[in-house]
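Sharing a structure below in C-alpha cells format, with a few things to ask.
For this view, one protein chain was removed and the others were kept in their places.
The block that comes next holds chain A.
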Amino acid sequence: MSRLSERPPGAAVGDPLAHESAALHVTGHALYTDDLVQRTPRVLHAHPVSSPHAHARVTGLRVAPAYDVDGVVRVLTVEDVPGVNDAGVKHDEPLFPSEVMFVGHAVCWVLGETLEAARLGAAAVEVDYEPLPSLVGLREAIAAGSFQGGQPTVERGDVETGIAAAAHVFSGVTEMAGQEHFYLETHCSLALLDEAGQVFVQSSTQHPTETQEIVAHVLGLPSHAVTVQCLRMGGGFGGKEMQPHGFAAVAALGATLTGRPVRLRLTRQQDMTMTGKRHGFHAEWRVGFDDEGRLLALDATLTSDGGWSLDLSEPVLARALCHVDNAYWIPHVRVNGRVAQTHKTSQTAFRGFGGPQGMLVVEDVLGRCAPLLGIDPVELRRRNFYEDGQDTPYGQPVRHASRLATAWDQLLASAEVEQRRAEVAAFNASHPHARRGLAVTPVKFGISFNFTAFNQAGALVHVYKDGSVLINHGGTEMGQGLHTKMLQVAATALGVPLERLRLAPTRTDKVPNTSATAASSGADLNGGAVKAACEQILARLEEVRAGRELTWDDLVREAYFGRVQLWAAGFYRTEGLHWDSTVMRGHPFKYFAYGVAATEVEVDGFTGGYRTRRVDIVHDVGDSLSPLVDLGQIEGGFVQGAGWLTLEDLRWDESGTPSRGRLTTQSASTYKLPSFSEMPEDFRVSLLERAHEDGAVYGSKAVGEPPLMLAFSVREALREAAAAFGPTGVSVDLASPATPEAVFWAVQQARSGGEEPVEGSPGVEPEQPDADRPLLHPRSEQHAGRGA
C-alpha cells in the first residue's frame, strides 16, 4: 500500500457527509456569480448582437444607432481589443468575428445600464452580412470532406487478419447525437477593475487559470494582472471548461473600457445557441467474431461533429478512440478518427469527454450483433471481458481487469437478473401491447487527462494561530462535491476535526497554473496536493510536539511562538503516465474505473413511450472518500447518461430556408432533460467492495464521469424490449437518442421482422483516411497545430 493511498484509523475520509454547502444551498444562501451583481454597485449589463446566419461575412457594422437607445453605455467591437482578438487556445476563435460561423455567433456586445437597455441597444446595431455556403449536418460535412485538426488512428494487430479469421463478420453505421449540458446556471462572468488597473473576474468556470490566460491575452496584460475567482458553479459537466473564457474576456474588456463592473450572463436561449455541446458522432464499423462470439477484429472510422472551431475536439476525439474497446478484449483493432467542421456551436467537453461516444460504438455493435450470433447479450458481453494481463489497443495494461467480472457477477446475483429475465419473458408473453427488457452493460473508463502535463495540481493550506485551518486548492466546485472531499482529505491528513476547517473559493492568485477541474480527476489531483501541503505542516508540528501529548491548539500556538511555518503549498503530479498522441500509444491513465448496471424498462407498443422500472448498479470508486457524494455522482451521472441516450434531442435546422443552421431545440420547452418522470422507479446502487486503489489519494477512485456510461444499459434494455415485439433473432437498430418516437420505429422494425441479416457477408470496410492526413500534434490539447 502506498503512502498516498494509506488511510489512517478514524479518518474523516470515508464518512458519508452531506455536501459542504448543503445548508447554504437549501436556504438560498449559497452565492453564484450572478448573485454578486446585487452586491456590486454601478454594474453594467452585456448583451450580444447575434448572427442570424449559419455562415456569412460581416460586410458592415454600424453601432451608432445603439447609442440612441436610452441607457446604452458602450458597444464593444473588435477595434476595442488591446491584445489578441481570440477567445480560445488554438487561435481559431476570434472574439469579435469578421466572419460569422453559426447562428447565434456574437458579432459585438452592447453594455447598458440595465439588461433591457443592452438588449434594445443590441437590436439597434446594424450589421450587413454576405451569406456564405454552410454545412449543418454531420453527414453533409463528411460528404463535403470538411474536416479540421488532426486525424489520429489507434491500431493494434492487423484488422484484415482478424476479419479473415472470423466466423461471423458484420458491418454497420452508428450515429449518436450530441447533448446540451443544461447546467442550471448559465454562463456568467462579472468583471471589475481592482486598484492599479488589475482585473478581477468572478466567473462560473471549471478552468480559472485558462479563463485568466484568455482574459490576459485579450487585454494584452500579463497573467499576474488578472485574477479569476470561482465561488461555485450551478453545474458544469464540461460545459464550463473552455467555453467561459470568451464571455469573461468580454466582461473584462467592458470593465477596462468603462471603468465600471460588467456583468455578462447568458439567458438559457443564448447559452443553448452560443455555447458548445457534447459532440455528436458518426461511426462506420466492421467487426469479426469467432464461433463462440469472441471479438476478433474491430475496424471503425469515427467522425465527430466539431462545430465551427476546434476547441477541445481533438482531445475529445482521442479519448473516444481510447474507449472504443470499453470493457472488451479485441485482438485486432483499427480505429480512425477525424473531426468534421460544421456551422454550428463549437462542440466541447461534456462528462466523459468522447469516452461515451467511443464506448457507444462497441455497445451498439454488440447489441445489434447478439441476435445475429444467436448469443444472449449478457453472455456475449461477459465472454469478451478483458482479463488480467491484457493490454488496451493503445498499449496500456488493463489493471485490475478481473474487477469487471467480479462486479458483473455480483450484480447478476444481487439484481436477480436471471430470475427477473424469466419474469420479463413471462410478462412479454402475456401482454399484447407492452414489452419489457432487462439489459446489463459494463463500464471501463480511463482516469487521468490523456495529455500528461495536465495531471498536476496545487494547494495552499494555512493553519492560523488559533488552530483554525483554511484550505485553498486549484479545483472548482460545480456540485460534484470536490470541496467536501478536500475538507475530508485535509481533516484526515492533519488529524483535525472538520469543523476547524474552512475551504476558500477557487482563485488564481492563491493557486496558479491549475488544470481544469475535469476528466474526473479533481479529487485525485487536488487531493494529492492538499494532502501534500498538510503533511508538510504536520511534519513541522511533529517536531514541535516531540512526542508529547498536546492538543492541536496548544501545539499550533507553541509552533507559532517557536517560529515554525504554519502554512504550506502542496503539489501533486500523477506518476507513471506517458502518452504520444502522434502515434496514439502509451500509458495515459493512472487506473481504470469499473462499473456495471442492469436496467429494466417497459415499452408501450402503441406509442414507443417507456418507463424505467428498475436500475441496479455496482460501481467501483475505490475506497470511497465520501460515500454520499459518490452515490450522488453515480445516480446523477446515470440519469444524465440516460438523458443523452433517450430523451435529449438536439435538432438543427438543415433546411434550405433562411433559418438554416438554427438550433430548433434551443430552450427548456423544446429540449427535454430527464425530469422526475424519467427517474428509475426503483434505483439500487452499491459500491464495489474491496476496491482499494493503491495509486490514488486514500485509496479512492475518480467518480465524476464513469457512471454516465452505465446508462448504456437503458438503451440496450429499450432495444431488447423493442425487439420483443418481433420474432426472435431480429437485430434492432435504435436511434440515439432513443426518444419514444425512435423506440416506436424500432418496434415497427422488429414487428416487420427486422433488417436483412448480414451474417457471413464480408462486411463493408469503413472509409479509410488518407496516408498524408495530419496527425494529432503532441500538444494538441493546448496549442494550435501550427508550430506551437
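Methods note: a contact is a pair of C-beta atoms (placed from the backbone, for glycine too) under 8 Å apart; a residue touches a chain by one contact, two chains touch by 3 or more; residues count from 1.
Criterion: contacts and distances are computed from a predicted model.
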item	value
Omitted chain (choose from "Ribonuclease", "Spore germination protein", "2Fe-2S iron-sulfur cluster binding domain-containing protein" or "ABC transporter domain-containing protein") - UniProt protein name	"2Fe-2S iron-sulfur cluster binding domain-containing protein"
Full-complex contact with the absent chain, from A:Gly28, A:Gly60, A:Pro222 or A:Gly547	A:Gly28
Full-complex contact with the absent chain, from A:Glu6, A:Glu542 or A:Glu681	A:Glu681
Residues of chain A (touch criterion as defined above) contacting the omitted chain	18-19, 21-32, 34-35, 38-39, 119, 123, 181-186, 232-237, 267-269, 432-433, 478-481, 606-607, 609, 611, 628-629, 631-632, 635-640, 647, 649, 651, 664-665, 667-670, 672-681, 683, 739-741, 744-745
